[in-house]
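Every protein chain of the complex appears in place save one, which is left out.
Chain lettering (A and B) follows the sequence in which the chains are written, and residue indices restart at 1 in each chain.
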Amino acid sequence: MSLSFTNQLIDLMAALLLLIAFAMLSQRRILRLIHLFAAQGLVLAVNTFIVAYAIARPELYISALITLVLKVIVLPWLLHRLIDRLNVRWDVETLINIPTTLLVGIVVVIIAFNLALPISHLAGTITRSTLGIAMASVLLSFLMMITRRKAVPQVIGFLAMENGLFFAATSATYGMPMVVELGIGLDVLVATFIFGIFFFQIRETFDSLDIHHLEKLKDK
Amino acid sequence: MNPGYFVSQLLQTLLAVFLAPLMLGWVNQCRAWLQNKSGPGLLQPYRLLLKLFLKDAVIAHNASWLFRLAPYVVFSGMVLAVSIVPVLATDLPFSPAADVIALVGLFATARVFMALAGMDIGTAFGSMGARREMLVASLAEPALLMVFFTPALISQSTALTTIVEALGHRELTLYPSMAFAAVAFLMVLLAENARIPVDNPATHLELTMIHEAMILEYSARHLALMEWAHAIKLMTYISIGIALFVPWGIAQAGDWAMMPLSVGVLIVKLALAGAGLAGLEMVSAKMRIFRVPEFLGMAFLLAVLGMLTHFLLEVNPT
Partner (left out) sequence: MSGTQLLPSIYLVAAVPLFWIAVGLIGLAHQTQRAEHARLYFPLGAAGGLVLAMAAYPALSGEVHAIVLPLGLPDLPFHLRLDHLSAFFLILLGAVSAGISLYAGDYFALSRYGNVRLICLQYHLFLASMAFVLLADDAYLFMVAWESMALASYFLVTTDHEVDEIRRAGFLYLIVAHIGAIAILLCFGTLQLGQWNYTFDAMRGNTLATGWAAVAFLLALVGYGAKAGFLPVHIWLPEAHPAAPSPVSALMSGVMLKTAIYGLLRVTFDLLHQQIWWWGVAALTLGLLTALFGVMFAAVQTDMKRLLAYSSIENIGIILAGTGLAILFHSYNMNVLAALALSATLFHCINHALFKSLLFLTTGSVMHATSHRSLGKLGGLIRSMPWVAAIALIGTLAIAGLPPLNGFASEWMLFQAFLLTPNLPNTYLNMLVPVGTAAFALAVALAGYVMVKFYGIVFLGLPREPLAHAHDAGLMERAGLLWLALWCVVLGVLPVFAVSALDPLVHALTEGSLQESMRKSSWLFLTASSPEKASYGPLLFLLGIVLVWLATFLLVRRFYHGRVRRADPWDCGFAGLNARMQDSAEGFGQPIKQIFEPFFRLERSHPSPFDARPAYFSRIDDRFWYWVYVPVIRLTETLSALVGWLHQGRIHVYLIYSFATLLVLLLLIQ
């Protein structure tokens, strides 16, 4: 039993997405994290494009274009500018060491895959087998947010989580209504600006972007 | 089994053994060109081997019989390995002797003998090389096994012949799990064959050596056999990669009509692979020894992820 060629391509894109999510989990350098995030956006855009072509829905083409512009060009450029001005090009530190993080990642993936199996039987799209991968990417980005010490990788984890959610939407329900999508896009853009401002404030106050300094704000 | 099969087997073994130094020469030549140098020529490894065979073997006073035996065992192991992998043709007489698991075991045997030979003389360099090599091996070997298990699950078999036939002679299918396995295999190839970013094959600094430190004490014909075995190992690994991930063009044993095409396709694939390897070495830098476990851990987990993806995406296709 072989799948049609578009199905295979979609599966391949899903696998690439998971690969990139794992690679982000194990990356040490912030610049490479941004490049991986841009690559993830590209994979998303290509995937949306393929789905649009396969089921012939024109609004998905626009969705793909928005993803391309926003996530491959604008956001990485913003992040680049941010780390340039913050001067944070050094190695990323993690709470637990990288091999253990990857092991936890594998367990998370197994759980996500198993959770997705019954749901994917219910969905009616051609991409339902990739729902498990979408959930896995969301959970992995969440894991990335948890295990990082500095602020900038946490933001990238947040944005990657949004990528995973977008992929889940594409695979389960053929994308979201255009209004919702534009709204989310705007939210993400604004969030990035606000994060940038926050980071400057944090750096002013604590002279470092290490998150655990924020604990000093607690009332004693 | 008709005699044609045995002739194919012999042809493949001899071709692989005698062309392996050429492969190494090609990789070095590509590296030189990428660095804007003119390079020593494609036949340099052959000249090196000839020079080494002609020399007298200089052996330490306290070397034991294990030291003198090890190069032969390593060389024989590699020759056996390249006879088992379907390089030119599948269904060779030797292929039922080993499946992928036994192939990994064969590499392990050769490696253990090399490590023991490194420890035999009793210098700091030999034991350091042995320790580092066994460290890399104890992480790379499970990763390699997991990489092999993904195509084994797809073709429901661990025999290389069956895997190649299942992957190569079916219609073109993109397997995402094989994408993971391919990335992991590349990482393991770099680690096991002592290439950058894991180990620098051209280094002269003892403290940066892994593979070279183990064979530091060897000279003349023993060193020639070790170097030749190293070249054959690289060739075997690349052939395994080709057989698993780009298997189109491998003939059936005894199928003489396909053989010239098979040889031609093989040469093209090997050339591309060698150039790719040289390019990869150019853009990477050698890692610290304690980053290597993370690198191999990543390969290991990617391979496991490939197997998991297989279950999700390929077992019950929608």
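Definition applied: contacts are C-beta pairs under 8 Å (C-beta built on N, C-alpha and C of every residue); 3 or more make two chains touch, one makes a residue touch a chain.
The shown structure was predicted, so the numbers you read here are calculated from the model rather than taken from an experiment.
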item	value
Selected residue (touches chain absent from view) among B:L11, B:L174, B:M287 or B:M307	B:M307
Full-complex contact with the absent chain, from B:C30, B:A115 or B:I196	B:A115
Touching residue (missing chain; options B:G77, B:P176 or B:G274)	B:G77
Residue, one of B:L10, B:L54 or B:V268, that touches the chain absent here	B:L54
Residues from chain A at the interface with the omitted partner, ascending	99-100, 106, 110, 113-114, 117
Chain B residues touching the omitted chain (full complex)	53-54, 56-62, 64-66, 72-73, 75-77, 79-80, 83, 94, 96-99, 101-102, 105-106, 108-109, 112, 115-116, 119-128, 130-132, 134-135, 137-139, 141-142, 145-146, 149, 152-153, 156-159, 161-162, 206, 216-217, 221, 225, 290, 293, 300, 303-304, 307-308, 311, 315
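By our rule, only the chains that are shown with their structure count from here on.
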item	value
Mean-CA-position distance for chain B and chain A (Å)	36
Chain A-touching residues of chain B, taken from the complex the two chains share	171, 173-174, 176-177, 179-180, 183, 293-294, 297-298, 301-302, 304-305, 308-309, 311-314, 316-318
Chain B-facing residues of chain A, complex	1-3, 7-9, 11-12, 14-16, 18-19, 22, 26, 98-99, 102-103, 105-106, 109-110, 113, 116-117, 120, 126, 128-130, 132-133
